[in-house]
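Notes to accompany the following structure.
The complex appears here minus one protein chain, its other protein chains still in place.
Order as written gives the chain letters A, B, C and D; numbering starts at 1 within each chain.
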Amino acid sequence: MKQKIGVYICHCGGNISDYVDVEKVRQSIEHDEGVSLAKTTMFACADSNQKEMVEDIENRKLDGVVVASCSPKLHLLTFRAVVERAGLNKYNYVHANIREQVSWAHSDNKEGATEKAIQIVKAAIAKVRYAEALEPIKVKSTKAVAVIGAGVAGMRAAIELAEAGSEVFLIEREFFVGGRVSQWDDLCITEETGKELITRLYDEVMKHKHVTLFTGAEVIENSGSVGNFNLKVQITPRHFKLHCNSGELQKAIDVCPVEVPDEFNFNITKRKAIFHNYPSEYPQLPAIDLKNCTRCGECEKVCSNIDFSQKTENLNIKVGSILLATGFDPYEPKKGEFAYGEIDNVVTFPQFKRIVHYCDDKLTYNGKEIKHIAYIYCVGSRQVDGENKYCSRYCCTANIHTAITVKKKYKNIHNYHFNRGIRTYGKAEIWYDESSRLGDIYLQSFEHDPPIIEKQGDRTIVKIKDVLTTDKELEVVADLVVLVTGMEPRKDNSISNLLKVPKGRDKFFNEIHMKLRPVETVIDGVTISGASQGPKNIMESMNSALAAATKSFELVDSGELELEPTVAKVNEKTCEWCGKCEEACPYSAFEKIEKDGKFMAKVNSAVCKGCGMCLPVCPVNALELIGLTDQEVESMIDALIPTI
Amino acid sequence: MQEQMKTWEYDVLVVGGGIAGGESALNLAKLGYKVLLVEKEPSIGGKMILLSKVFPTLDCAACITTPKVSEIARNSNITIFTGAEAKKITKKGERQFEAIILKKPRYVDVEACTGCQLCEEACPVSVSDEYQYGLVGRKAAYIPFNIASPRAAVIDIENCILCGACERVCPPNCIDFTQIEEEFLVKIKSVVVATGFDLFDPLKIPRYGYGTYKNIITSMQMERELAPTRPFNTILRPGDGKMPDNIAYVLCTGSRDKSVGNPICSQICCMYSIKQAQLLMGALPMADITIYYLHIRAFGKGFNEFYAQAQDMGVEFIKGKAGKITEKENGNLVLRYEDIEAGVVKEAEHDMVVLSVGVLPHQGISDVFDNQKLELDPFHFINQSDILASPAKTSIEGVFVAGTASGPMDIPDSILSGGAASAETTSYLRRATL
Amino acid sequence: MAGGKVNNSPKILVFSTEKISDPAIDMAGLLKLHYPPTVYTIPVPCSSAIKPRWILHALEQGFDGVFLAADGTDCPYGETCTEKTGQLMNVTQQLMKDKGIDPARLKMAAICSVCSEPFVKHVKSFTEYLSKSSN
Amino acid sequence: MARINPEFTDELIKYGAFDPNACYNCGNCTAVCTLSDENNSFPRKMVRYSVLGLDDEIKASLDPWLCYYCGECSITCPREADPGELMMSLRRWLISKYDWTGLSGLLYKSLAASISAFVLLAAVVIWFGAYWHFNLETVMHYGHYFEIAAISLVFLAILLPNIIYMWWLTVYKPGIKAPISVYIKAIGELVVHLFTQKRTLSCDDNQLRWFEHFIMVLGYLGLLFTTVFLDWFSTQSMFIIVLGYVESAIIFIVTFDFIRRRIQKDKEISKHSQPSDWFFVIWLFMMGLTAFLVRLFMDVNILENNIWMYLVNLIILVQWALIIVPFGKWTHFLYRSFAMYFANLHRATLAK
Partner (left out) sequence: MEVEKGKTAKYLKEKRPVPKEVTGQLKYYTKTKKLLLNALKEKEKTVPQLAEELKLPRDEVLFQLMSLLKYGFVETGEIDDMDEYFYYKIKNDGKDKS
């Protein structure tokens, strides 16, 4: 039992003190058992207060500390570090959340909030009374990082990690690297093409002997945790030994009888079962898509390097950290959404990019020349009825940039932008300006009044009530309607299910804290980057990839990690091995041992994750979680009930 | 100057101690690099530490900045020079730079100062407080603001009457007027430029009447009025201390405006204005808030939802840029604008107007590099020489850019950019050892 | 006890989980989704770690209801979490019956990391139920 | 439902507009414009119609005539879309649309056509002089008749039908049905505007410009009256002679200042000068100057031997009367005043 507990109650500027009478809270607890110091502070987390806390602990020989402030997710670690600096074991610190769960949640009821804050602080004091000094568990950390996804973000992160000195496993699900950017021609800002950027990054990746690239590969199993993840990677064969020379390859492609929609071109073209997405794609080894291959064997006859004997392989790799760079899916409009799938000259933005790629001096689609192009913005973003409430960030700029390219590449093009308020933020504003000056016409409506696309005879008409012209009804005859589709989280959830990466309201991967820990997730050791976290342009993806690489590298660099010592412990007196805990444990952390002539359970603390699943199953209540003992929990419960 | 300039050696020089520079310095220090952080102000934390809350989560800015700042201050691998500037940086070769750092006297021994504020009490002078953006006064001996780091006094020598009152009351005797400007020669291997941004000065748009009409303030001033270390302890209009109940926001003040020489969008004004509007609705429940906008740029994670939330709370959004502002006798302001939706010119009366000022480059750092050119983009931000593949790279190898020095961006983007700069610096430094 | 009359609605103890449901409850505060201030939270690592004796202790000591904000399928510790939490819920309710406590005073729902609104709905309706049943 | 015509701005650019497409519809121009009000909010609406190519809406609008080009909108335009110059171009475009002969459009768009017309008329006058063997009296005699004939002809055959067409486009077609009494009541203001152009006064900082314009209009109308009806070149009345001197002097002094400003480009309004603007000020200047000199030559008795002086004056007059007045910038003066008149009809009808 602690006798010298210090309690600090934070105003948090006004975030807490506007709704909670912090002085009253202080007075209510200052005479509690064991409390020797109770203070209020404007900002508990400010440097000056931290200094004061250190002095208090040292001078007054405090043996336990409580800070009542914001959520522990924000500052638990901050204050543990403070306590540690003062020479006190950091587990003698308890954090009380009186902001998110009190002042903000009950801003409508100041007295109620104050009352609740008092009980919560009392509970924290109760808990700290029984807190024990603990030493963190040290584990070895494998100096290797798995980067999932070899798009621009993944490749960039891999290069960075390799340069810093880590082993890197770059795992790509597709047969080819480059992700979404390889599907693009000239990129915004630099006019470099997507392919050129991919080539540059790929060359850089291949230069590093510490990077191992797997294509056609998927992580199918995961065990272990931060410092020591064990991943099972399944590698689908490409059925090519070597690259056949290009003449042979072309023949092999020609003879292949299978034709499937080419996803690389967003199904506007077809490809064979034996394929590469574009000439000189990386890795420069074509692949056979076994899902669609009929095994007719025609290709083998013309290309000697085809090898159908290759089998799916499983590989086990060990890494200290996992960096997710799984990217996004473009939104796929529903049939009938802005006439998509109903009127034949309505295409999505990614399809349009591919159409432009394939048209040289004349823009044509379905054999007809295109002069008037209508772009419908915010398709799949900022939805009124749909689930995607978010803005996809990149589309306004990307589309305007493309419209400019089209205008310059072909003659007599007229662009009409049906938007909901152009969001070319930052320097991208200059594209908006340029496109306007080139004669592009912008028409705006609000969310509830979208443009209408209809067929009149053989003409496609786009109608809008234009906000900029006092809601006048205007129409355009369009040769092509481009639906400017936004970004969506990947439909394939396998990796996030496997790693349990939490998702935000927008269903993209969620970081711990947008500003404090923007690339880390609540799953220790798993970092996120690029568009897997939310819509981003290339530069922003690169920034987050580099930041994520830094964080992943920090975890593996020193070769050792400190883990929370909050693991299960067995009461040796009461335990009479029944095996139920072993059954309940998802990590096989229990083993049966014999001690003093009695069988009992033993916890392997390096394996135990401290989830506590074993606790309720023990028939004799011989199990407790360090930091969450019966005594701690029950005394907290007692403290939460006002004694009358 | 002096024959024997003090010479120090570090791995990395970080110019600018705001949130981006701090993030870079911290990441590098964690990997074991010795970092010198140079900040021209007497306190680190940049502009973020002065903000009220941050969008879209409404976390208080101080709660995020202060622990980060104290982590930086405590890290043994980081040396901080406040009140200092890089005067000249010369590239001597691969991973060899030399910098001359100019350290202005603070007239206070920072180590000894306890931040007791007795000097502040004793000082007879009162001048406009730049940290409160001129809303209130401060002394000539002062602590920049409550949560400043280091929380130590500074003497504003320009406004000091050298009466010595501060010296006489200082318990640890840490005030020292014999301090002089010092120059140091620093040898480093790499440089991170994180010099941040400046705010647009609305005096450049005379038809808005800022400066003449006292109830027109900038968004940064409103930020201070809303911050926990606020000057008035409540929201007042500076013209006469009235509690406002009808506040207007004028977006794109100094952004997206070629007539003032800044054609680009500042990327943050829409969101901070929406944030302030939400905070004001909390602080002044009866107040009407109107935001005059061109396009709402709510593009980031959770931003559009935040915008929708403001609309639900009752913030009024009017599409149309304010053309001019005039003052009525009672200090209220009349905004003339075209209501674009109605297609009609209108006038609206508000008792306070906030100009949502844009982001401008903080200029000067490019002149510091003397033998190689640190190139700027057309808008005078630092040019990112390989913006798509290596956003932190500049025209000088070994010099990296972090945060708003390369263009307008919000806080999460600045922090990511700080992370990217430290990553690229790391690989630049490690390439040598491989 | 000062303020006793303010907080006279039923007292609910919520067992939340550190990584999943507690962030959701935090976010409820962030979004200013109000709920009765007589709802108290104790975070645990995983909902399947809650001992029935804690729940009984809470109910016997004066809490009107206990709410398990379970992880559901998002649990980072394993898929069996929901099932196990369900089991311990059943066990506890049986124990409650034995002791003559209304088993409906224990409630459980899966609260994902962004389920702030569902959480508030749950505790509100639970509060309503409890205040009715106590009358 | 109106269909967008993206080619319209290309057409407008021929009339002098700059980059109207650059507009991003912030409404700053309308808000800074002191003449714009709830009934007539411009210029953004006109910019918008131009960008969209809604020419029927523009033809039906009086807004371009209500603008006096102070230039504030162009100076403060965040996109440098130059709304002020667009309004100017729209006025030129409208003149060409009102004009049933179609000559205005031709002359605005083609400098070559304009110069040819000027040269042609000069040639005709010289031929006419030669035909009468450069006999001063005869030439002056017919010259005087010509003036009267030209004025009536231009007015009846060209300007009157154009005004009626303008009325049809802007009043009748949009369905403004004002009773005759309103028409009559508003006439007073029409006359006031014709003579004073007092609306310019609402433009900021424009007192001097208005004053110059005002005395110029007085000088011009006075000289017209003095030469045509008081027969300045033949009169013996001292009063009329001096009056003519003063009026012609006003014209060339004021226009000299106009020209100076157009060359110096110190104000937004004088930054962009189209050929039609130059023609207008130069010819006005020349008209004042040559008339002054003709009378001076007469009074010092040297005109007899310098008939060329009169011919120059006549050439200027003929060109003025047959090109600039019916098809050129002079029409501004008329259409503007009528626009104000028609706007009154609008307002009076709306008020009901």
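Rule of thumb we're sticking to: contacts are C-beta pairs under 8 Å (C-beta built on N, C-alpha and C of every residue); 3 or more make two chains touch, one makes a residue touch a chain.
Bear in mind the structure is a predicted one, so any value in this text is a computation, not a measurement.
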item: Omitted chain's touching partners, listed by label; value: B
item: From B:96, B:173 or B:311, residue that would touch the chain that is not displayed; value: B:173
item: Contact residue for the chain not shown (choose from B:34, B:74 or B:214); value: B:214
item: Interface with the unshown chain - residue positions in chain B; value: 121, 124-128, 135-139, 158-164, 166-168, 170, 173, 175-178, 214, 231-234, 236, 238-243, 245, 286, 331
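Please note the rule applied: only the chains that are shown with their structure count from here on.
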item: Most centrally placed chain, judged by C-alpha centres; value: B
item: Intercentroid distance (Cα basis), chain D paired with chain B, Å; value: 54
item: Gap in Å, rounded to a whole number, between the CA centres of chain D and chain C; value: 82
item: Where chain A and chain D are represented by their mean Cα positions, the distance between them in whole Å; value: 66
item: Chain B, residues touching no fewer than two other chains; value: 57, 256, 340, 343
item: For chain D, residues contacting two or more additional chains; value: 24-25, 45, 79
item: Partner chain D, residues of chain B touching it in the complex; value: 207, 252, 256-259, 294, 320-324, 336-340, 343-346
item: Chain B contact footprint on chain D (complex, rising order); value: 24-33, 36-38, 41, 44-45, 75-80
item: Parts of chain A lying in touch with chain D, wherever the complex brings them together; value: 414, 416, 422, 432-433, 436-442, 444, 463, 468-470, 472-477
